[in-house]
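All remarks here apply to the structure that follows.
Note that one protein chain of the assembly has been removed; the remaining protein chains are unaltered in position.
Note that the chains are named A, B and C in the order they appear, and that numbering of residues resets to 1 at the start of each chain.
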Amino acid sequence: MKEPKKKSKFLDNQKLKDLFYMMKKIRLVEERIALEYPKNEIRCPTHLSIGQEGVPAALSIVLNNADYAVSTHRGHAHYLSKGGNLNKMIAEIYGKKSGCSGGKGGSMHLIDKDVGFMGTSAIVGNSIPVGVGLGLALKLNKTKNVSCIFLGDGAIEEGSFYESLNFAVLKELPVIFICENNLYSVYSPLSVRQPKNRNIMDLANSIGAHTYYADGNDVINSYTCLDSIISKIKSEDICPWFIEFETYRWREHCGYQFDNDLGYRSVEEYEKWKKRDPITLFENNLKEYFADFDLSQLDQITDKVTSEIDVAFEKAKKDTYPEKTEAFKNIYSNEI
Amino acid sequence: MKEPKKKSKFLDNQKLKDLFYMMKKIRLVEERIALEYPKNEIRCPTHLSIGQEGVPAALSIVLNNADYAVSTHRGHAHYLSKGGNLNKMIAEIYGKKSGCSGGKGGSMHLIDKDVGFMGTSAIVGNSIPVGVGLGLALKLNKTKNVSCIFLGDGAIEEGSFYESLNFAVLKELPVIFICENNLYSVYSPLSVRQPKNRNIMDLANSIGAHTYYADGNDVINSYTCLDSIISKIKSEDICPWFIEFETYRWREHCGYQFDNDLGYRSVEEYEKWKKRDPITLFENNLKEYFADFDLSQLDQITDKVTSEIDVAFEKAKKDTYPEKTEAFKNIYSNEI
Amino acid sequence: MKINNITFVEAINSALQISMEIDNKVICYGLGATDPKGIFGTTIGLEEKFGNERVFDTPTSENAMTGIGIGAAIAGYKTIMTHQRLDFFLLAMDQLVNGAAKMHYMFDGQLTVPITIRLIIGRGWGQGPTHSQNLQSWFAHIPGLKVVMPSTPSDAKGLLLSSIFDPDPVLFLEHRWLHNSIGEVRDGDYRIPLGKANLITKGNDLTIVSMSYMTVEALIAQKYLEKIGIAIDIIDLRSVKPIDFSCIINSLRVTGKILVLDTGVSTCSIASEIISQIAINHSNLLDRPPSRITMPDVPEPTSYGLTKDFYPRANQIVERVCEMLRIEGSKLIDEMPVISPHDVPGDWFKGPF
Partner (left out) sequence: MKINNITFVEAINSALQISMEIDNKVICYGLGATDPKGIFGTTIGLEEKFGNERVFDTPTSENAMTGIGIGAAIAGYKTIMTHQRLDFFLLAMDQLVNGAAKMHYMFDGQLTVPITIRLIIGRGWGQGPTHSQNLQSWFAHIPGLKVVMPSTPSDAKGLLLSSIFDPDPVLFLEHRWLHNSIGEVRDGDYRIPLGKANLITKGNDLTIVSMSYMTVEALIAQKYLEKIGIAIDIIDLRSVKPIDFSCIINSLRVTGKILVLDTGVSTCSIASEIISQIAINHSNLLDRPPSRITMPDVPEPTSYGLTKDFYPRANQIVERVCEMLRIEGSKLIDEMPVISPHDVPGDWFKGPF
């Protein structure tokens, strides 16, 4: 029996369970969506996070409800990791009245204010400055909280990223940029979008952010990194941060299918990443470093997640669509 | 008699004269504008380059007419340095028919296509991608030319700068960014706009550009730097480049007056920079390192410049305004 | 001269190919321009034929990429840039409005900016508030821009070729609901002039002025109206800037009644402009108040439930025409098939959206 490695000291049984719970929840939710998608009841562009569960899971145990987060078109995992209500998310994807955005937003516009998840945007780069503005508010509020901005490697190419980070650094805002670099923007590899020797983390560093790089598929490592950074922000006012996490999406950019047949990426690459499945890696880590962890707990968690998901989909399907007259409401908060 | 320093070997008598000619021309043109401005015959926002003559002068002897340049609201010096027609520039500032933009553009919209000066923009950051696009055209043309983009330290804060440089690096375009860092954007010092430890050159480098930093008030040094970089681009295809030149504007941001009384910058700072007047520095350099340079040539040049300027202003004042019906022409190239 | 039955997408692709063949100064780029899907198929094969210098994918940098296109254009390259959604192009309004639209003017005719910006617009199938905007009136409001909105494959090809070779910046708006539509398209290079409308059906009772996808709905309506003896002039604008008023006026002289359809929202729309000009200059021709059918002044919701009856379709046109002609149209409307699902142009439609 090996002794758990250094990192494990931060991780008690509950945290390990929570990490697994969130990864499994994201994975199984997304797989269920993939299963249901071809039935044409889900009728909106939908971007799955299968393969990318590590980073959101790690974040799920370091943030609290008074922390903010914003995300992108690929936002399901982030919504869930922030504690967003599952039933409302699934209902939203189905366009139902009970959806988290009343059916107005769909998969690309998720929100759960109760847990500080302040919305996702379908426009690349659009939510980045919004997240910085939330950080500005936190700073003005003088509370010890953080605003977390999820973004992809593609969003790095938008001027809004650069302008936003510049301002966050200028004002030393409690903001953390979580960049999930999955190597692609739609079907475009980094090579057609960013210079050969580009190192995204270094770039962020030269703009002035504190930076860190981590393997996003290693959830324990990601947790360790995020936990120490969040506490640096909250207790030492060291900020803002930009963390680059390497990871990979398994399925097509938008939709439910595998698309390695298209040829924009190689099967080898895909297989290599599949071997680095964050969930499998975690299970292996458990066995290797946390010998006293009772593995049977995992099955219980999986069962719990599965039944949560069953409920969410059942409810969502049964729920009614909003009245069509609702479409004409809430254009203004203060109608004149 | 000291031996000329190493750098001097690039500089024959003609080049030294040309450098002086251009600095003096810019200085005296701008001073004449300042003199005329309060008469209210020049009726458009006008940004002077007094104090910043070094960099444009250095460029004036390294570029040729097949090279492109674009610039900003503060574009007089760049227009002239590229070889732009003086009479047409002054006429434009006076809003006359004979102006380089037929009176439609004014001081902030100068152009002289004959010499590759492809226009200035009154919107900060707006001409940057245009300059990169010109570089793309040059690359497609497969000629050995360069596109030169003038920008200020304020423009660095625009997302368009970042996006443009990223693309120029990605495609290895023959583009050179000439950043005249004069420490201010209008009345705002760098400290309220960019992070404390920001180094603009390093930032550009991390985006992927080849970079260099030079004292923009030392015209000989600026020349040496630009000359070697332009030849690296033209003969070795090493590009793009970003050069940061430190310099200082003496008068108010927009208009003709001195404005140290406003208190946004200190008189000490201003005096320090005035001591580093590029023209005086050059004259001192001449005396120190180019003992065989006949200094009486400078007076001849000054006379020549003065009479060129006299002619330009005289003509511009006499010239007629465009017919008011001209305002309704050239909205489209191909009117339907 | 061969005529083929091809899709709107194929027609666009053909125009791109032809333009690049006949002029090696034509370049073409945009997010996904060289990926396996080739922007809904429209750019398929271009990179292979013309090389990756003239056809390329880009960083997600809409603003700079527009300025870069402008720079290449003033240096003599006829630049074609494509956005998979018009909404993404909102990032580039400075380059478009302060740059492309004004350069020819502010440099007194010395620069021309032959850039064509293809913008895909749409509606339906959960596109939601930020993937469905039809902002033609924004572009029309800006002096110096031309705005083209084809409604058939043949027009798409001929108008795109004219746009590419036009010296001015052209916004070319392709409606996603038209992409898979099929029509007769001539082989080879042909041009349809910008700024000229097309009278597609002739009738004396009422003038419908329409654009882009709404012309498809107008045609369906017209066929039903024909059944009860109502004959409609349908004028497909083809260009919404400039607007071919003489074509509209000629029709109005006969019909005295005008209904304008617009794919965009109502306030300050192309429809507003047409109706106000008619009211100002030609109210004598009207024997009824003018009318318009547009999208409501509402962001487009995502849910299938919320979009029910959200999109103006043929039955609404029939209803309005009957109202304007003061005839009883309800039976006719009852006869019209209910299109289901309501959020796609037809059930033949397969995404991606």
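The criterion applied here is as follows: a contact is a pair of C-beta atoms (placed from the backbone, for glycine too) under 8 Å apart; a residue touches a chain by one contact, two chains touch by 3 or more.
Keep in mind that this is a model prediction, so the values were computed, not measured.
Considering the complete complex, the chain that is not shown touches A, B, C. Checked against the hidden chain, the listed residues B:G103, B:G116, B:P240 or B:P278 yield one contact partner: B:G103. Checked against the hidden chain, the listed residues C:V265, C:V321 or C:V344 yield one contact partner: C:V265. The chain not shown here is touched by just one of C:Y29, C:F56, C:W138 or C:F172, and that residue is C:W138. Although one chain is not drawn, its touching partners on subunit B can still be listed: residues 40, 43-45, 95-97, 99, 101, 103-109, 121-125, 154-155, 157-160, 185-188, 192-194, 254-255, 262-264, 320-324, 326-328, 331.
Even with one chain removed from view, subunit C keeps its contact list with that chain: residues 63, 87, 90-91, 93-94, 97-98, 101-102, 105-106, 128-130, 133, 135, 137-138, 140-141, 143-144, 241, 264-265, 267-281, 283-284, 286, 289-292, 297-299, 301-302.
Mapped onto subunit A, the footprint of the missing chain covers residues 68, 70, 101-105, 109, 111, 113, 118-119, 121-123, 126-141, 147, 159-160, 163-164, 166-167, 170, 329-334, 336.
What we mean here is this: only the chains that are shown with their structure count from here on.
Comparing the centres of all chains, each the average of its CA atoms, the largest separation from subunit C belongs to B. Work out the mean CA point of subunit B and of subunit C, and you get 43 Å between them. In terms of their C-alpha centroids, the spacing between subunit A and subunit C amounts to 37 Å. Centre-to-centre spacing of subunit A and subunit B amounts to 46 Å, using the average Cα coordinate of each chain.
For subunit C, residues that reach two or more other chains under the stated contact definition are 58-59, 61, 63-64.
Counting only residues that touch two or more partner chains, subunit A has 157-160, 192-194.
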